[in-house]
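Note that this complex is displayed minus one protein chain, with the remaining chains in position.
Our next item is chain A:
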Amino acid sequence: MKKTYYLFNAGRMSRKDNTLKFTPVDENGIEGQPKYIPVEGVSDFYCFGALDANSALYNFLGKEQIAVHFFDYYEHYTGSFMPKDYLLAGKMQIAQMKHYSNKTKRLTIARTFVEGATFNIIKNLRYYQSRGKDLAGLIEIIEGYCIQIQYATEIEMLMGIEGNIRQVYYTAFDTILNDFAMNGRSKQPPKNEVNALVSFGNMMCYSLCLGQIHHTQLNPTISFLHEPGYRRYSLALDLAEIFKPILVDRVIFKVLNKKEIQAKDFDVQVNSVVLKDTARKVFVRTFEERLSETIKHRSLNRNVSYKHLVKLECYKLTKHLLEMETYKPFKAWW
C-alpha cells in the first residue's frame, strides 16, 4: 500500500510543511522543479544518487517510520537509516536467542531456510525446462544435494551444501540466458554483466527483507543460517536466501532475455562491470513490478503481493520462535 521511492537523481530532500520535498539538482548544480512527496504514502527510500539532507529531515523520517537505504556508485549496499525500533518485545528477543544458542533448534530453522531456497531454485529451473531449455541434468544434481540437507549435522555442513547447490544453479544461468554467459559467480567486484546484475539484485532483495523484518518484532542481528554477530543484519541474509530465486533471478532472466537490458547498458572496466544508470532504472522498475504482483495465498485465501510474502515469512518465523506453529519455508506453489 505505502510506496517505495527510488531516488536516482541527485538532489536535496527536505522537510517542508510536515511533508517531504525533493528538489532535483543537475550536474551544474542548478535546481529543478521541486516535487512534493506525500509523507503518509511512503514506506521507504532507496537512494542511488547523491542525496542532500539534514538531520531535521532524518528526525522527521524517523518519526514517520520511513527507512532510507543507501547504495554507493558501484551499487553496493552501504547501509540504511532505520527508524527507532517501535515493536520492541523482550519475549521475542529471548525466544530468538534461545533458538540460536540451542544447536538442534538452530539447525532446524537453518535447514528450513536452505530447503525453501532450494525448492524455489528447482522451481525456477523447472519453469525454464518447460520452456525448452535443457536443464534436466542440473535439476537432478540439485535434487541430489537436496536430500543431503536433512542429514546435515553442523551449520557449516549446511552452508556447504547450500554453496554446492548455488554453484550448480549458477551454471544453469548460462543455459537460461540467451545472449549472456555467467561463467560462474564472481563478486567484489563482479567480472561480467550477469554477475553485476546478480550482485545488484541480491542487494535489493537484502534491503527489502531488512525493511520487512523491521516491521515485525524480530531482531535482525540474530540469524540462524548465517553466522550472526559480525557484519550487517544477518537475519535479512537468511530470509533473502529464500526469496532470491523468485524475486531477483526471475527478474534478471526477464530483463536480459527480453533485451530490456543490453550489453550497452553496462560499464565494462578492467576488472569489474558496473550497471549504467539506464540499466539500474530498468532493473529496479521490473523488480518493483514483480514485488507488487499478487498471487492467491492458499491458506490466507486472499491475494497477497510478493512484497507482503516477505513479511508473512517473518510472521511465520515469529510463530515458530514462540513455539506456536512450526516454521515452514515459503515455497512457490504455482
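Rule of thumb we're sticking to: contacts are C-beta pairs under 8 Å (C-beta built on N, C-alpha and C of every residue); 3 or more make two chains touch, one makes a residue touch a chain; residues count from 1.
Here, contacts and distances are computed from a predicted model.
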item: Chain excluded from display, named as in UniProt, from "DNA-binding response regulator", "CRISPR-associated endoribonuclease Cas2", "Carbohydrate ABC transporter membrane protein 2 (CUT1 family)" or "Multiple sugar transport system permease protein"; value: "CRISPR-associated endoribonuclease Cas2"
item: Option touching the unshown chain, where A:Leu197, A:Val284, A:Leu317 or A:Ala332 are the choices; value: A:Val284
item: Touch criterion as defined above, residue of A:Pro24, A:Gly62, A:Pro83 or A:Pro189 at the omitted chain; value: A:Pro24
item: Which of A:Lys35, A:Lys103 or A:Lys258 contacts the chain that the document leaves out; value: A:Lys35
item: Positions on chain A where the hidden chain makes contact; value: 1, 3-9, 11, 17-19, 22, 24, 35-41, 281, 284-285, 288
